[in-house]
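Just one protein chain is left out here, and the rest sit where they should.
Chain nomenclature is as follows: A, B and C, assigned in order of appearance, with residue numbering initiated at 1 for each chain independently.
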Amino acid sequence: MLANYAIVGIFLVAAISFPLIPLVLAFFLRPKRPTPLKTSTYECGLEAIGDVHVQFKVQYYLYALAFVIFDIEVIFLYPWAVAFQVVGLYGLIAATIFLLMLFAGLLYEWRKGALEWV
Amino acid sequence: MFQLTDIPRLLPEILLLVLALLVLGSDILERWGRTPAAQLERVKSSASLTAIGLGMVLFVALLQSGYIYRLPETAPVNFFTNIIRNLQSGGPGGEPIAGAFATDHLTMIARLLIIGAALVTSLLCLDVRPSAHPGEFYALIIFSTLGMCLMVGANEFLLAYLAIELTSIPLYLLAGYFRNDPRSAEAGLKYFLFGAISSAILLYGMSLAFGAALNGVGSATNFNDLTRFDRIGTFTASSGGLITLAMLFIVAGMGYKLAVVPFHSWSPDVYEGAPTPITAFISTASKAAGFILLFRLLTKTFPAMTGSPTLDTAGGWTAVLAVLALLTVVIGNLAALPQTNVKRLLAYSSIAHAGFVVLGLLAWAAAQPFDREQGLTALLYYLFIYSLTNLGAFGALALIGQQTGGDDLTHLRGLSRRNLPLALLFTVCILSLAGIPPLGGFFAKFYIFMVGWQSGATWLVVIAVVMTIVSLYYYLRLLKAMFIEPATDLTPVSLPRGIGAALAIAVVGVLVLGIFPNLILSVLERV
Amino acid sequence: MDWLTILIIVIQCFVITLAVTTAFAYLTLFERRILARLQNRVGPNRAGPAGLLQPAADAVKLFFKEDIVPAMADKPVYLLAPAVAVIPALIIWAVIPFGCLNLNWDYQACYDPARTNLWNILQITDLNIGVLYVLAVTSIGVYGITLAGWASNNKYSMLGGIRSSAQLISYELALGCAVLSVVMTYGTLSTHEIVTQQQGGLWGIIPQLLGFVLYMIAATAEVVRAPFDLVEAEQELTGGYNTEYGSMKFALFFMAEYIKLIAVSALAVTFFFGGWHFPGLDILGREVTALAGPVAGSIVFGIVSLGAFLLKVVVFLFISVWVRASWPRLRYDRLMDLGWKWLLPVGLLNLVYTTVVIILIPDRVVHSWVLFGLGAITIAIAIGFNRTPKPIDNVTLVKDIQLPN
Partner (left out) sequence: MELILFLITALIAIVGAVAMLVSRNAVHSALFLLLNFAAIAVLFLLLQAPFLFTIQLTVYAGAIMVLFLFVVMLLGAEKVEDTPDRIAWQQPLALLLGLALLVVSVVVGLGGATNPPPESEALIQFSDPRTLGALLFTDYLLPFEVTGFILLIAVIGVVVLNQRGRKI
């Protein structure tokens, strides 16, 4: 079984070398004449004003939190998806309870307005 | 494998889940108005649904356990007896879900204790107004109760761990529920950080035990399998450092949850900052569940590592616990002496009481099986009395804090003139905590000292008795503030029905169980 | 494993990586030409015959472009981000079967779900958790964009980066649900097994019509293609997360996006359109084997299956370009609503359908068609529900204003 993953490892090496080769090549080929104006931050063509850390909506963070939770729940259903024909009706009941929790969580967030982009 | 007969065995847990979803659903699916009256109604409906529901679950659990009424075999067959028969088929004995959960007498009794404590807490909460999200407040209490019920019956590492999390996560949220109050927010954060670290330590201990039990076939997380195959049952302290390390980690991890010195530093801050009914809940039900889980973990996973509390060469977990008990009793009581905030004072008193409870665990080192069982009985009795008393004390404090605007000793001044019944109820609880006869606290302490003595930890019992006398000082300070010191403010304090009922239950329980301990001991002895 | 096998594997890995990158280069040309046609233009046609050398010309240009690193940027992360974006896009390909060329020279082994006697040179490896591997790699793909946005130290980049990562994670859930329903239908996580189980014309789209629709929407959002390309909303965010990137680094981001697009199309083919299956493929394999021996049989089988696969992928790519030419961009709140309030609940519903129907009706063909019907009904209902909401109209129109006389 590990052999399969070793092949993935080899492929990973290939995949890592692929972006690196053009980057390194370009590093030697391209001109390098940076000036302070060139390397300044772009902002509408004017001088950049203020810090990058403008205030972000807390909503981004709420979505990320909700994502973590639901992602775990969906991942947990994968072993069941391959085994549900083996574990049969009781497995179905058990998974239904689990799915119910997922639905309840989603419904709760929805009703509470946590999924609202306002 | 899951079987149909498992359903009645897990019935209280299933009902708790349904109740929690019901409370949550009734809150989010209803369109509540924005007016204060509508908001008040919203809180009231969630709170009363929780209280009534918990009462019903308690009733079902009580009926199911068969301690009050056991359906005779010869009873006629009709609709009602069928219900009861089916219910009681889930009575003591059996291990549902492939042995992951044990529904023995210990679980049954502890379940009653926990659901009862949750019921009293929900009564206390009838008059607390969560600023926002009232429905979730009550649903979280029920979820936490569900976690504790699973914790006391957990017969498997994974379930034990997850049950602890299911208990703790709602409690973290509840402790920090009033986000606008910096003390509550601090309590929530501190509780969470300490809880997370201690969970990690506990989990590490569990995985070490799992690894120590590893052999050619694999390992098991189930306690039965761990011992049945002699994988771990034969381990003693001298035979493997790994298993000793596992035991130490488990004791330390649980020690954090139980706020045993030196793992106690979170508890005064959390107790002080959390909403007072939640403090009551944390200090009673979650502690009781933790002790029972600790008992199960230690006796089932490390049966050959018991050792002796006399601190001889044998070592073992009783020796570790004896040291912890010594530290807890001494430091808990001494640190309570200078406190001026009543919640902090009671927090330290709770720490000290945890030290006494550990004495009951030490009894497992005794030679005779009879003495061991006595130890467990004493432990359970102590937990019952302590829970009732603490619920009463914190309940009264919740009311005082709500109506006088603070919970410092100064706020207690002249309470006897502002509301005598409340002062008297509070006094009974304080005296029971101090262990004054004929209240429950006295007999509980007496019993546990006796058991500790038999286990061989005589030195510890002597120190504990001395410390009990020391503790009288700070308990009496509370009484002095209430009855002797002059009041700065003489406006009467009203006693709402919810808190009144909760206090009455607690005080009556303490009195009755103190005077007639056999009422409950006859049940507890079945363990 | 002997040295020859390892050598073959190494060559295979590099060849496939090269093939995928070449495919990316020509996809850009393909897209530009098709878009041009759809807009009544001609598109790039000067470099080489019919513009076929255009990608090479682009590459040469990118190599010689000056590379500017903003002074305010967090240098290590800034340099790392493009690589982090490309690598996940490439390694998804490890489990996708592009065809079946059995080096043990037995074409029938391709139809064996157990993979006995199969050494498929047209799939890098078959993992028993292949589908989960795809999801895991996709979930790593967020980092390239997020880090690029942060490291540039530019407001547009930051906004674009955060926006796109929120979009990616939101649609990852829907994607997970859609893929989960496929896994449920075939009861396996191995991509090879999923393909073999679609033998005989009962392609995945029949039991999983709903799953397919969900997958296509979610996957399009995952690869930030139109109409979900808010990341590069030029009018609001200039270039989004790659505002401060130029030359080869920019090319790498571009590459990551297009390779992901091809990968997602290839996965759609694998899950819902029978992978490399093609009607008459097994007859062809049998006849050629009978005619010219097993070696020729499996080689012909392999080439034809690869061709069938590529053909299907090209159809998907064409649809993607077509969509880009026809549909306007979504507004961000609508985008989030679509992900969380439509795709996720419908995806969960689809899971419930799939389980219940499969457990109740064990017969493969019957339950496939029942699921097809259920899916079609659900899609119809969802479309019926989703009327375009009235625009919030709080602007007083000119004609309503009473002009003073």
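Quick note on the criterion: contacts are C-beta pairs under 8 Å (C-beta built on N, C-alpha and C of every residue); 3 or more make two chains touch, one makes a residue touch a chain.
What you see is a predicted model, and the numbers here were worked out from it, not measured in a lab.
*Asks:* Which of the chains on display does the removed chain touch in the whole complex?
*Replies:* A, B, C
*Asks:* One chain is left out of this view; which of C:Met158, C:Leu261, C:Ala308 or C:Leu338 touches it in the full complex?
*Replies:* That would be C:Met158, which touches the missing chain.
*Asks:* Could you tell which one of C:Leu29, C:Ala85, C:Leu118 or C:Val142 touches the chain left off the display?
*Replies:* C:Val142
*Asks:* Hey, which chain C residues sit against the chain that's not shown?
*Replies:* Residues in contact with the chain left out: 74, 76-77, 80, 127-129, 132-133, 135-140, 142-143, 146-147, 150, 158, 162, 165, 169, 172, 189.
*Asks:* What residues on chain A make contact with the chain left out of this view?
*Replies:* Spelled out for chain A, the touching residues are 1-2, 5, 51-53, 56, 58, 60-62, 64-69, 71-73, 75-76, 78-84, 86-87, 90-91, 94-95, 97-98, 101-102, 104-105, 108-109, 111-114, 116.
*Asks:* Suppose we count only contacts with the excluded chain; which residues of chain B make the list?
*Replies:* Listed in rising order, the touching residues are 1-2, 17, 24, 28, 31-32, 97-98, 100-101, 131-133, 136, 139-140, 143, 146-147, 150, 156, 158-159, 162-163, 165-166, 169-170, 172-173, 176-177, 179, 212, 214-219, 222, 240-245.
Going forward, only the chains that are shown with their structure count from here on.
*Asks:* With chains as vertices and touches as edges, which is it: line, ring, star, complete or other?
*Replies:* Graph shape, chains as nodes and touching pairs as edges: a line.
*Asks:* Counting C-beta pairs in contact, which chain pair ranks first?
*Replies:* The chain pair sharing the largest number of C-beta contacts is A-C.
*Asks:* Round to the nearest whole Å and give the separation of the Cα centres of chain A and chain C.
*Replies:* Inter-chain centre distance comes to 15 Å.
*Asks:* Would you mind pulling out the distance in Å between where the CA atoms of chain A average out and where those of chain B do?
*Replies:* Distance between chain centres: 41 Å.
*Asks:* Can you name the residues of chain B that touch chain A in the complex?
*Replies:* 1-2, 21, 24-25, 28-29
*Asks:* Which bits of chain A are touching chain C when the two form their complex?
*Replies:* My answer: residues 1, 3-5, 7-8, 10-16, 18-20, 22-23, 25-27, 29-34, 36, 38-43, 48, 52, 54, 56, 60, 63-64, 66-67, 70-71, 74-75, 77-78, 81-82, 84-85, 88-89, 92, 95, 99, 102-103, 106, 110, 115, 117-118.
*Asks:* State the interface residues of chain C toward chain A in the complex, per the touch definition above.
*Replies:* 1, 9-10, 13-14, 16-17, 21, 62-72, 82-83, 86-87, 90-91, 93-94, 124-128, 131-133, 139, 152-156, 158, 162, 166, 169-170, 172-173, 176-177, 180, 183-184, 187-189, 238, 243-244, 247-249, 251-252, 255, 332-333, 336-337, 340-341, 344-345, 348, 351-352, 355-356, 358-359
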